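Of the protein chains in this complex, all but one are displayed in their positions.
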Amino acid sequence: MAEYSAFSLLKNALSGNKDWKPAWRKPDPKASYDVIVIGGGGHGLSTAYYLAKEHGITNVAVLEKGWLGSGNVGRNTTAVRSNYLLPSNTRFYEHSMKLWENLSHDLNYNVMFSQRGCLNLAHTPAQLDDYARRGNAMRHLGVDAELMNVSEIKRLVPALDVSGSARFPVLGGLMQRRAGSARHDAVAWGYARGADRRGVDIIENCEVTGFLRDGDRITGVSTTRGEIRAKKVALAVAGSTGRVMQLAGIEKMPIESHVLQAFVSESLKPIIDTILTFGMGHFYISQSDKGGLVYGGDLDGYNSYAQRGSLPIVDEVMSEMLALFPGLARVRMLRSWGGLCDMTMDGSPIITTGPLPGMYLNCGWCYGGFKATPASGWCFAWTIAKDEPHEFNAPFTLDRFYRGLIIDDKGQGATPRLH
Amino acid sequence: MSSRRTETGGRIDRLRTIRFTFDGAPYTGHAGDTLASALLASGVTLFGRSFKYHRPRGLLAAGVEEPNALVTVLRGDVREPNIPATMVEIYDGLVAVSQNRSPSLAWDISALNQLGGKVLSAGFYYKTFMGPVIGPLKGTRFWMFCEHFIRRAAGLGRAGTAPDTSRYERMNAFCDVLVVGSGPAGLMAAKAAADQGARVILAELEARFGGSANWSGETIDDAPAADWAGRLVGQLEGNDNVRLLPRTTVWGYYDGNTLAALERVTDHKEVAARGEPRQRYWAIRAGTVVLATGSFERPLVFPGNDRPGVMLAHAAERYANEYAVLPGERTVVFTNNDSAYRSAVALKKAGAAVVAIVDVRSDVSSEMSRLASEADAELLAGHAVVATEGGKALTGLKVQRFDLTSGALSGDERSIHADCLAMSGGWSPTIHLASQAGARAEWDPGRQAFLPPQPTQRWIGAGAFTGSFSTAEAIAEGRAAGLQAAGGTASLAPLPVVEAVPGDPDPAPVFEIKAKGKSFVDFQHDVTAEDVRLAHREGFVSVEHLKRYTTLGMATDQGKSSNVPGLAIMAEALGKPIPEVGTTRFRPPYTAVSIGSLAAERFGDLKPERLTPMHDWHIENGATMYSAGLWYRPMIYGLAGETVEQAYVREAKATRESAGIVDVSTLGKIAVQGPDAAEFLDRVYTNMFSTLAVGKARYGLMLREDGLAFDDGTTWRLGEQDFLMTTTTANAGKVMQHLEYFLDVIWPELKVTVTSVTDEWAGAAIGGPKARAILAACVKGTAVDNAALPFMGIVHGEIASVPVMICRLSFSGEMAFEVYSGAGYGTRVWEALIEAGKPFGLVTYGLEALGTMRIEKGHVTGAEIDGRTTARDLHLDWMLSKKKPFIGSAMMDREGLIASDRLQLVGLVSLDNRPFNGGAHVVEELDEANPHGSIGHITACCYSPALGKYIALALVKGGKARHGTRAFVSDPLRNRFGPIEIVSNHFYDPDGSRMHG
Partner (left out) sequence: MLITCPYCGPRDVIEFTYQGDGNRERPQPVSQDLDAWNAYVYDRLNPAGDHNEIWQHSGGCRAHLRVVRNTVTHEILSTAFARGGHKSAGHRTEGKP
């Protein structure tokens, strides 16, 4: 009998909802573990979950400096897609997509993954060709993609301005129908509960303050809740990667931490039924089940750990929104927030053993980490368990930059703010 | 419906009657009314429906924090949803409708949701709707089926799609002192700062300045507080250094003391005056900010606290005193603190019967007892309200004896007949802006409230914002803050004298009365105290988990009234003090802000349009324009009945047969000048420029630092120290920044200046066998023969009396010339060239023909230099100088960049004589059903009139080694599959004999 089901809801309702158990325990840290995962965000939690589920490694602790899921897993705009240009990325994100498609069942937790599609709007013939290149690249790897013409787009998103008089008229778009959105917090909580029920200790309010070492080898961590030893220490700290690596004595990384803002409008009756991106700027939008329009744009464009954005980007994002939806000028922005993005030099992630003995590194998710959550944890768990990467994350090494094996989907080079 | 309007009093203009409709029914009110006060005066009690259970709801508040009474305001087809009725000023012809109900506000079918009861507890949706693991509904299908209905049920108002024709405007303002809030503290601060000569902006989110002075009933300097405030505002209005902004919500506190505000300029008017925007977005850079934003009264949490007729005590007082409306005839006051006693007295004075004051505290001060008698109210100390009665309006309530320390209820329930319950759970300072500015709030156990943090930016707090709830304190702190902000010294002048009802500012620490029934914490989102406890039980105990799991504080009011009670209930469940549960950080905006106002002037005008000097000529001569970044360029000059392909084939053919001319003004142009200009270019380009003779041009390639190709173009040496660099249209800005960066940061010792001159020059490229003859016919002052103007030579002359610069270079593969003139004379030179070309059969051609000829010639553009290719990939390795280092030279030979399986530039020929599509892929084995095994993709394609075939350029793995082999084009997106031959990218005139002539 699944812990969560319509039946259990009814049963618990009859007993006044008094018998629900905590979604995860609140254990004190043990003296040592087989694996410590630093970072109780989506990736850290899914890593712990797959370590337990796929590799039988359950003597695992996830250390979170604040509250579980306080990083980007709870701050993103929840898009899930695998519509990449370069095969290394497409294969990895498609693996993620397949995990997403069964995730609610796997976790017995409704993460509300809804495959309402992701449509990239094209505004010039050259851009349409560019999208066709990407769509065809996806199709040649078995991933769904299709081109939509203007009348199909208008039917799908009636509120969109597709008139020829627009400053950047819509000429068509690349649609991935299996793309969609999910409830971000539920992903963190679902993985946390799944890992917890398999024996993983999830330890909140436990900040890593240093690394325990035996020569070069990492043998554990010191934390605000004491020293904890481990055979393997895995980092999944996203925007804090630079900071934590400095604790391990590695001063520089091919990463910059940037702030990305996101916005939500007041709750509205359904008006946008897909994820939509603007081709002549940086803008994307979808509508949550609650009715809020969830949207965002470009990075603020400078190093930041502040989780707060600046005003010019707010104006820019809203202007782009109205270029697509001139009817929404009276809709109101309800809340804005900022997330830290660990931007790499080619816009693609890092999942690897090392760089120190006993250490494993998962970072560089730029602003696309949410959709990667299942595959990131899945591949990282594999890498930790087997001390070598899975085929899916083999290209995502740390030394690829230096060797010229860059995976640059946007072709922008080593300027992180442009990825 | 009976009129609840009192005979006298209030700040409304009884001589002006205003007519409006709500849900189609006509109503009247007076100038100065909000939609809420006018409807309340007409006896309306039901204003909205809650989000989840669709419970009937009335007014909770009188201001911006209203969670229940949300309406949609209509202006023709243009809809503005989710506006609190308390913030809508009525005007003649106002049309407002209720939301989130069907078929009507009174009879809402979704109210059946309440029957779901405990099944629909917090987070229930995480535990169900997952559907079967196998079968046709596996995966995400079942959830998406359920979600369809959930989405329809959710949401509040409906957004419109009709374009909003209103204008929005942005203002940048600078001031010494920005005062936020115009209650007694804000007014005193503004006055004090203004008297010091500071430039002051005073922003008030409501229509009336004065804040609590408008309804407190207090006396200041022997005048009613409202009159005192009015006098002060009058004085401020007369000051040149003061800007008063009514209806202006300061909603964001950003870095560098930059604040964002929204002024609602004409929302309260039937018709905007000429030139007035609907809303104005203020970006204010303030020297110092005085935060005098006041405080919010908190509701108490008890069963039935959401019944229409239950409202905040100060709101009831405010409706009576400011709007002359009695929220009820028989009122009961329910409180944990002294402030509600003043409300009781005010309601009594306004004409309501105050039946009882229910106070959770058993020992009420003698002053409060005296106030209870003054209100003629029975004082039920040590009691609590445990239930309310009524349907869509309150009819009565039940009270029971209450023990403050244990929270226990005892004794018999007593029923009291009442139609209004005015509650007060204490006050929370409005610290949102201070929190946005970057610091954490601190819990004050006396006030039972979060007080503002130490400033992290330049602001000073005053009045209730700081937890000083009395008007006398507000006045003193306001003046002190204003003086300090303006850099003045303490004033010795006497402060205004306040006569106010006394009271202890500290409430009893009681937030919830635990009794049977639904007790609401977040009214709009239907989060109950039981939901908070369920979150606790399931481990969602940190404040952020509480919010996210229950949706507490996530509604349109963003928890303005619900945050602290929710925290308190969680703290009690945890057995921890409130500050250990934490507070959430407030984020912009303070209240919701229209997206139109944020776009402001860019609404309808997102980005500038860049037009070449000859733009109008192209339009007049039948060009179809193509949008390229911000530029518009001719795509074709089509003749009647021609398809695009027919047009570009005709244009390209004519160019190769006689001559063609194309506008190339969009190319990036950068003047590179100075003693070290040649040395600089040697470092920037992969090939040598210092050896270039004056009067000659050379094709150059730039790499990025990482060794990948960056941009290409020709650079002309106009003088020993004077070069004109051209870049691709798309990269003009990037190349400029690249050059500036190196000159400023890396090589400051080089004496070089770079200047963008893209817009200074008009450019026309004329090419084809007759091109030279055409130039000879119209150019004066120079010869253009082979001796004077060899390949890559530059001459200066005149066309139509306009000085021109002509360089012989070719993109098309024909003998061709680029003619540059001052931008202002571009059309004159262009027309002269066209005229001179007439006898020679000169045609104008657009981007399509340009592209066709460059594909035939095998030249690369941005489609191939796409940020992922190297010089070698594009067969440009001949340009990589071995004699000198250049940007990218050290990095370009890394293993990944010289691998043999990299994508390399090739040509493709269609073997089935059908057209290609850009973005099609190339495969070795065709599999239309399951496309796989891509070895590359098409970057550009066309019909080649020169070859009589459909051809393409492509990037193919190990491409050079595949010349002469067969493969297939595979384009599943457009269902185009077929055989191809892979060939060299140089289709046409590979030895350059035509070009060199």
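All chains are identified by letter, namely A and B, in their written order; residue positions are counted from 1 within each chain.
FYI, a contact is a pair of C-beta atoms (placed from the backbone, for glycine too) under 8 Å apart; a residue touches a chain by one contact, two chains touch by 3 or more.
Source: prediction; values computed, not measured.
Interface note for the absent chain: among A:86, A:112, A:160 or A:414, the touching residue is A:414. The missing chain, though absent from the display, is touched by one residue of A:254, A:326 or A:347; that residue is A:254. Contact with the omitted chain, checked across B:219, B:241, B:258 or B:624, is made by B:258.
Touch with the chain that is not drawn comes from one residue among B:77, B:744, B:785 or B:877, which is B:744. Touching the chain that is not shown, out of B:223, B:890, B:947 or B:961: B:890 (per the contact rule at the top). Touching the chain that is not shown, out of A:29, A:69 or A:242: A:242 (per the contact rule at the top). Seen across the whole complex, the unshown chain contacts chain B at 254-256, 258, 285, 288, 438, 455-458, 683, 705-706, 737, 740-741, 744-746, 748-749, 885-886, 890-891, 894. With the whole complex as reference, residues 240-243, 246, 251-257, 301-306, 308, 310, 312, 345, 401-402, 414-417 of chain A touch the missing chain.
Keep this in mind: only the chains that are shown with their structure count from here on.
If each chain is reduced to the centroid of its CA atoms, chain A and chain B end up 22 Å from each other. Listing the residues of chain B that touch chain A in their complex gives 51, 78-82, 117-119, 121, 124-130, 133, 138-140, 143-144, 147, 150-152, 154-164, 166, 168, 170, 252, 254-255, 258, 260, 283, 436, 438, 530, 534, 537-540, 542, 544-545, 548-549, 551, 555-556, 558, 587-589, 592-596, 598-600, 602-607, 609, 626-628, 704-708, 863, 866-868, 891, 894-898, 917-921, 923, 930-934, 937-938, 970-974.
Listed in rising order, the residues of chain A touching chain B in the complex are 4-6, 8-10, 12-14, 16-18, 20-26, 66-70, 74, 87, 101-102, 104-105, 108-110, 112-116, 123-126, 128-137, 139-142, 145-147, 158-159, 167-169, 180, 183, 185-186, 189-190, 204, 265-271, 280-281, 287, 289-291, 306, 308, 310-311, 314-315, 318-323, 325-337, 400, 402-406, 408, 410-414.
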